[in-house]
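One protein chain is absent from this view; the other protein chains keep their places.
Think of it as A and B in the order they're written, each chain with its own count starting at 1.
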Amino acid sequence: MKGVALFVPCLIDQFLPEIGFAVVKVLQKLGVEFTYDQRQTCCGQPLVNAGDSAGARRVAKRFISIFEKSDYIVAPSGSCIHTVKEQYLRLLADDPKWYQRAEKVSERAYEFTQFLVQVLGVEEVGYRYEGKACYHESCSILRQLGISDEPKQLLNNVAGLEMNPLKDADICCGFGGEFAINYPYISEEIVREKVKNFQDADADILVLGEPGCLLNIRGYLTRHGMSGQVRHIAEILAGQEGVQA
Amino acid sequence: MKPQTEKFKELARENMSDGTQRAMLKLFPPLLKQLRDASFQDLGEEAAMEKGRRIREDAVRDLPYLLERFEDEVTKAGAKVVWARDGKEANDFILSLAKEKGCRICVKGKSMVSEEISLREALVESGIETYETDLGEFIIQLAERPPFHIVGPAINMTVKEVSDLFHEKIGSPETEDANELGGYARQFLRDKFQNADLGITGVNIAVAETGSIFLVENEGNIRYSTSGPKVHVALMGIEKVVATFTDAVHMLKLLTRSCMGMAITKYVSVINGPRKKGENDGPEELYIVILDNGRSRIYADEMLRSSLQCIKCGLCSGVCPIYATVGGYTYGWVYSGPIGAVLNPLLLGLDRARDLYHATTLCGACNRYCPAGVDLRGILLDLRAKEMTGNKTFGAKRPSLFHRLFIRFWSWALLSTFLYNMGSIAARVLTAPFVRGGKLLWMPGFSGWMKARDLPRFAPKTFHRLFAQMNEQR
Partner (left out) sequence: MNTLKNRDEILKKLRICSSGPEADLSSELIRTPVEDISAQYEAFRQNLVVAAGNAHRVESNNEALQKIDEILTGFNASSIALSGDEVISSLGVRAYFQGRKIVVRDLAKSIDEHRNISFTVDAGITGADYAIADTGTVVIVHNRNNPRLISLAPPAHIVILPIHKLLPDIDTVIAEINPVTGELPSAISLITGPSMTGDIALQATYGMHGPEVVEVIIVG
């Protein structure tokens, strides 16, 4: 498989590089040749959410210029991919030339698990991960991209991993980007509920596909000294031995 | 209704510490969702929802033509159609009509649009005895409170609170039995139903093809309001019309399921004009008041237009994590939940209600469950974009200079790998003093995060850097 470009979301780049390396490890295991364009910065989602359409448009054009020559653009984040697939089209709707280029990129953008299952046809990565886990369905992955079966399928096939139900798995964790910063006490209530459901589940590990959700939920657990690990699905698929970072 | 949308943060705190509200919010939305899901079993959810979205999208697309046709048909049936640009015109008309016809007692069904324009208050002020007849609305009218939820305006009030309220306001005996309380309200209002000479309702669905209006309820107060009084005024926003009768029936199916998890409400009234000659009940005169009140301005904006597809079922509130935490009062005006976060700012001015469209995680559950295809999530983002540019049409005020500079700086940093990498280094250097035990204790502009949860320190090296180094070693 050629022409695969890896896009690493800014939150992972800045706070959670190990997730990026987990993705690398999985892709290497599956024999996928990929490129990592060092020019990449961010998809511009924070600007979209802040209402800065002009700024987001500039960032979108840059992203498109960097990635449009690739056949596949893969990112371990649903919100980034959604931004690329949907928001870029909206931002560039009035510019026919750019819109065309955005459309091309939109068709080629994939969330990580979506890429593994739908494009590579992979059902099992092959690394082992021991433990009891449950899966949180991040809003952008579930609702904005319509991806639910793929991550669950991959997790169910991880040797050593017991997947158990999580109550209200499809309800938001309360991150919402600027929301968690600007409305902390409302956000806190929502994440508290998510954590409660995690604690009630028969699982030590909460698996999810979205770095924002991860920082949010893990941050709440550590602040309150609660047990339980939060892991990005890439980290699970990359196996218990971990990654070199 | 008087807006309090500027007080969102304050109201949120207040309502979040109200135990009965929290208890009802833990119970009601999940229950409603369960009932809603179950009620869709016999309908084929995906196809039915898709059809509903199409019907409303097409109706809004063809709106002026449908309104004209609706007017033609309902006028042929003997009704009179009145057009009002804003609340003042609508209220003035209804008041002068009531005066002309000598109406002294008015029974009113639930109507959100009437709350937008404070119609009840205007009637009361002009000396007309006016009663909200939907039990939930009756309770909040007596209690002088805003609605807690679009469908259950007073469900958060305990039985005792309602008993005390009725005891005080209508002189009924105190009781712990909800049934008895219902009975006292029934007794009180029955007399009004019998003697009212003006009935005012909203409109759930208006039909262009036939000039019909559909009204749904469970109690019977709307049937009374549209059968007893000699004058019936039906108040509707311009967006309430659909093309055909069968379109209306389909939306009816989605409305009752989304609203209450019911295949059909206890009563559905399909009204096609005033009473016909020889009939002994039904109104002598039917007036349809078609109200703009800011909707045509919304219509003109392509991004906002889908908000007019809303059929006011309230399900978006039921699935919204923010609503589930702060409750209906916090939204500070007629509409609550996601549709409130969209309509309150659009109708009142973005500047007066900015918290409403900022206090959202954009989770998209509302979009997923909306039977009418309102792009709530997209509109919420668009409201933020309109605020950023200080959109005058919708009363937005640009954020502070500092805020705009910060965003501008951020966006420039993302346009250059060099700046981005420099920024990464700078962030690590500047936050170094605030790192303890692998956690970042403080960062300017992000202190809200730290109030509720930990943030890890910036990773010593970014993925960028680490990956580059890894490849250099090869």
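Convention: a residue touches a chain if its C-beta (ideal position, glycine included) is under 8 Å from a C-beta of that chain, and two chains touch if they have at least 3 such contacts.
Small disclaimer: the values here were computed from a predicted structure and weren't measured.
Put simply, the hidden chain is in touch with B once you look at the whole complex. Within the full complex, the residue among B:M1, B:A48 or B:V82 touching the omitted chain is B:V82.
Of the listed residues B:P3, B:G52 or B:P153, the one in contact with the hidden chain in the full complex is B:P153. Among B:A206, B:A243, B:C310 or B:V334, only B:A243 touches the chain left out of the display. In the full complex, chain B contacts the hidden chain through residues 24, 27-28, 31, 42, 58-59, 61-69, 71, 77, 81-85, 89, 92-93, 133-136, 139, 152-155, 157-159, 162, 178-179, 181-183, 185-186, 189-190, 193-194, 207-210, 212, 218-221, 223-224, 226-228, 238, 243-247, 249, 253, 263-276, 278-282, 290, 292, 296-297, 299-300, 302, 305.
Throughout what follows, only the chains that are shown with their structure count from here on.
In this assembly, the C-alpha centroid of chain A lies 32 Å from the C-alpha centroid of chain B. For chain A in complex with chain B, the touching residues are 8, 12-17, 20-21, 24, 36, 38-42, 44, 46-56, 58-59, 62, 90, 139-140, 143-144, 171-172, 174-191, 215-216, 218-220, 222-223, 244-245. The part of chain B that touches chain A in the complex is made up of residues 9, 12-13, 16, 321-322, 325-326, 358-365, 367-368, 378, 381, 383-389, 407-408, 410-411, 413-417, 420, 424, 427, 439, 445-449, 451-456, 458-459, 461-464, 466-468, 470.
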